[in-house]
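Note that one protein chain is taken out, while the other chains of the complex remain in position.
Each chain carries a letter (A, B and C) given by its place in the written order, and its residues are counted from 1.
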Amino acid sequence: MLSGIPLFPEQASTLAPEVDNLYFFITAVTAFFALLVVVFVTVFAIKYRDRTGTKVGEPIHGSIPLEIGWSLIPFLITMVIFAWATVVFFQIVRAPDQTLEVYSTGKRWMWRFQHIDGKSEINELHVPLGRPVKVVFTSEDVLHSLYVPAFRVKADAIPGRYSSIWFTPTKTGEFHLFCAEYCGTNHSGMIGKVVVMEPNEYQAWLSGDTGLPMAARGEQLFQQLGCVSCHLPDGAGRGPSLLGKFGGQETLGDGTVVAVDDVYVRESILAPQQKLVAGYQPLMPTFQGQVNEEGVMSLIEYIKTLPSTGQPAAAAQARTAPAPAAQGGSR
Amino acid sequence: MAGHISPKSTYYTIFGSLMVLTAVTVSVAFVNLGALNFPVALSIAILKATLVILFFMHVKYSSRLTKLICGTSFFFLLVLFGLTLTDYLSRGWFAAPGGTAGAGTQVTIGPAAPEPASVEP
Amino acid sequence: MPNGAVAHADPHGPASAAGFGAGGHDHAHHPALQHHFQTLDQQHEASTLGMWIFLVTEVMFFGGLLMAYLLYRVWYPEAWSEGSEELDIVLGGFNTVVLIGSSLTMAFGVRAAQTGEQKATVRWLLLTIGLGLTFLVVKGFEYYHKWELHHIPGPNFSFEGPHAAQVQIFLSLYFGLTGLHALHMIIGCAIMGVITWMAHKKRFTPEWYTPVELAGLYWHFVDIVWIFLFPLLYLVDRARQLS
Partner (left out) sequence: MTTTVLPRVNYLNVRHTLASWLFTKDHKRIGLMYLVVVTAAFALGGVFAAGVRIELTTPEGDFVSADTYNRLFTMHGVAMVFFVLIPAVPAILGNFVLPLMIGAKDVAFPKINLLSWYVFVIGFVFTLAAMAFGGVDTGWTFYTPYSTQFSNSSVMLTGIGIFITGFSSILTGLNFMVTIHRMRAPGMTWFRMPLFVWALYATSIVQILGTPVIAITVGMLALERALGFGIFDPRLGGDPVLFQHLFWFYSHPAVYIMILPPMGVISEVIACFSRKPVFGYSFVAFSSLAIAIFGFLVWAHHLFVAGISPYSAMVFSFLSFAVAVPSAVKTFNWTATLYKGAIWWQAPMIWVFGFLGLFLVGGLTGLFLASLGLDVHLHDTYFVVAHFHYIMVGGAIMGYFSGLHYWWPKMTGKMYSNSAATFAAVLVFVGFNLTFFPQFILGYLGMPRRYHVYAEEFQVLNVMSTAGASLLGVGYTLIASYLIHSVFRGRAAGDNPWGATGLEWETQSPPIPENFDETPIVTGGAYEYTKRGAKVA
């Protein structure tokens, strides 16, 4: 009857065998101890059974060596599991250096994925085989959790923060994608699929009916929102130049040094007064309410593309600033 | 009943010390000690609380059990603070390569923004 | 009898594990002695132990709010500074003096009960209630002022400043912490009213004054909470504004 039921899900990422090996090890250890206790209990219960209820057992009060033994041995075994599991965990949370990045936002009750090249999709995620992919995501309302069982990865989407998962698919095909953190009425409908494709098919899919690349959308926004009028490329504007800033460090007004990562950029757009760069006045208005999570992600993607010196690669970058009024009206 | 009866002078002394400490903590608040302001204010508060506990609440003359219970409550308060802060204070340590923060760093957002029509291609 | 571990014997027997003093029934029952206790001492020890354990729960009760305070103070020191500037240090300081003073009068109240000075007990307790009410009235003025300024968190909250959102968190915790403290003060005053009435009716003797002692412990605890709240909310980040 059970022959048709799989006992564990497909292994479709490089992480999956790592997690499964750990799983099999813990299963073996715990099954051994479970059987040990069950056998002892069963044997004692039968062997020493007294049907009359009138006999008395031997007054054994305990044994210190036994107590020490069965405290210490389980402790050591759990430490082995702990060490192994922690190693696997850091593999899961630490993405490799070169990843294909996909941005995503969860909102009740759908996942929206935005590829850097401009393609966007809902409740479906197309990725190429054999390449590490990192999905950076957040939530627009409540907690969600992005979960792909076949890849053994999961992380909560938290409003106001970025989370990420990464995986290298090892199998082509379609795999479940679930929301694992309860999010209201249609929680169980917030599902989709990950489609793993051969790299050439993936390229073909990408080049099909596509939108603007994220960086280009970011650039558009950069113009529309008037960012460009202050963040002049030569650093002469009212705000610091953003050329080559991403991935580096910045010194703040109070002397602390922060890493310029996506979180910092995001915060600087939405709550600019929080961490002011040294030497600049708190003039920048907040862009809360004027740009949504995806817009912020596009802006980040654009800022990432700005090279460290000279003119930006994106062709149309070195325009003169548009009318300053655009920036003044943004509050 | 074997309660300890303290002389009135003890109570006046404690009250006087508490007043002095209050004055100290208020005046220190107007001196910029940088990062030290918080620890100093907290230390004075702990000192004041200790005086109240030991003398007004008679813990100095109470059983070991009372002292233990008193200590337990502060110990578990520290457990709550300390272990929670293991999360918050180490969040910044973990940044995955490529400028993407790992699980952790806090950012601020506003209400879910309407989709700006102009962004659509 | 299935075993020999237990023997029934006269309760006046010598063995004593938990406050069953020998001769517990030798004198006439004190009117305050409840039936399930053997002696007044046992009853008194049980009551004070119960009160101390209750105070432990109170510490943890404030602990949750203080944890939130601690986290956001670490995250948003500027907002904390702006927020604490909004609080009235004169009124806060005055209330601190009032409350520590009420702890002193409470301690004298307990002492008077210990020494059997019935009139003095009533007097000190009334004074304590008076100081407690003074504290609450001043607190009420502070709240009212906040209400006028729309500094009560919620839909009508308005605050001018670069960290308005985080200041709202600060003020939420301010109202949470001081509100909970004020609630304890109100309950405390009510309890003290009952205790004072009992003292007035000469219910307490140097042999039995447990309710006064318990009320005292509670009152001192409420005082200690304020000893922490005052610097944490009113003082701690003021200096940052000076620089």
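We adopt the following convention: contacts are C-beta pairs under 8 Å (C-beta built on N, C-alpha and C of every residue); 3 or more make two chains touch, one makes a residue touch a chain.
All values derive from a computational prediction rather than experimental measurement.
Trainee: For the chain that is not shown, enumerate the shown chains it touches in the whole assembly.
Mentor: A, B, C
Trainee: Touch as defined at the start, partner being the missing chain; which of C:Q42, C:T128, C:T196 or C:T210 qualifies?
Mentor: C:Q42
Trainee: For a quick check of understanding: of A:T99, A:S145, A:S268 or A:T305, which residue touches the chain that isn't displayed?
Mentor: Result: among the candidates, A:S145 touches the missing chain.
Trainee: Among the options C:F61, C:F94 or C:Y143, which residue touches the chain absent from this view?
Mentor: Among C:F61, C:F94 or C:Y143, only C:F61 touches the chain that is not shown.
Trainee: In the whole complex, what residues of chain B lie against the chain that is missing from view?
Mentor: The missing chain touches chain B at positions 65, 72-73, 76, 79-80, 83-84, 86-88, 90-91, 93-94, 102-104, 106, 108-111.
Trainee: Need a quick check: the contact residues on chain C for the chain that isn't drawn.
Mentor: Given the touch definition above, chain C has residues 1-11, 13, 15-20, 34-36, 38, 42, 45-46, 49-50, 53-54, 56-58, 60-65, 67-68, 71-72, 75-76, 153-155, 157, 165-166, 168-169, 172-173, 175-176, 180 touching the missing chain.
Trainee: In the complete complex, which positions of chain A touch the hidden chain?
Mentor: Counting over the whole complex, chain A touches the hidden chain at residues 4-9, 18-19, 22-23, 26, 29-30, 33-34, 37-38, 40-41, 44-45, 48-63, 66-67, 70-71, 74-75, 78-79, 81-82, 84-93, 108, 141-143, 145, 147, 149-150, 152-156, 158-161, 163, 176, 178-189, 271.
Keep in mind that, in the parts below, only the chains that are shown with their structure count from here on.
Trainee: Based only on mean CA positions, could you tell me how far chain A sits from chain B in angstrom?
Mentor: A distance of 33 Å separates the two centres.
Trainee: Among the residues of chain B, which ones contact at least 2 other chains?
Mentor: Each of 106, 108 in chain B touches at least two other chains.
Trainee: Among the residues of chain C, which ones contact at least 2 other chains?
Mentor: Residue numbers touching two or more other chains: 165.
Trainee: Could you pull out which chain C residues touch chain A in their complex?
Mentor: So the residues of chain C touching chain A come out as 162-163, 165.
Trainee: Across the complex, what residues on chain A touch chain C?
Mentor: 271, 273-274, 282
Trainee: Mind listing the chain C positions that touch chain B in their complex?
Mentor: Those in contact with chain B are residues 40-41, 44, 48-49, 52-53, 55-56, 59-60, 63-64, 66-67, 70-71, 73-75, 89, 93, 96-97, 100-101, 103-104, 106-108, 111, 114-115, 165, 206-210, 213, 216-217, 220-221, 223-224, 227-228, 230-232, 234-240, 242-243.
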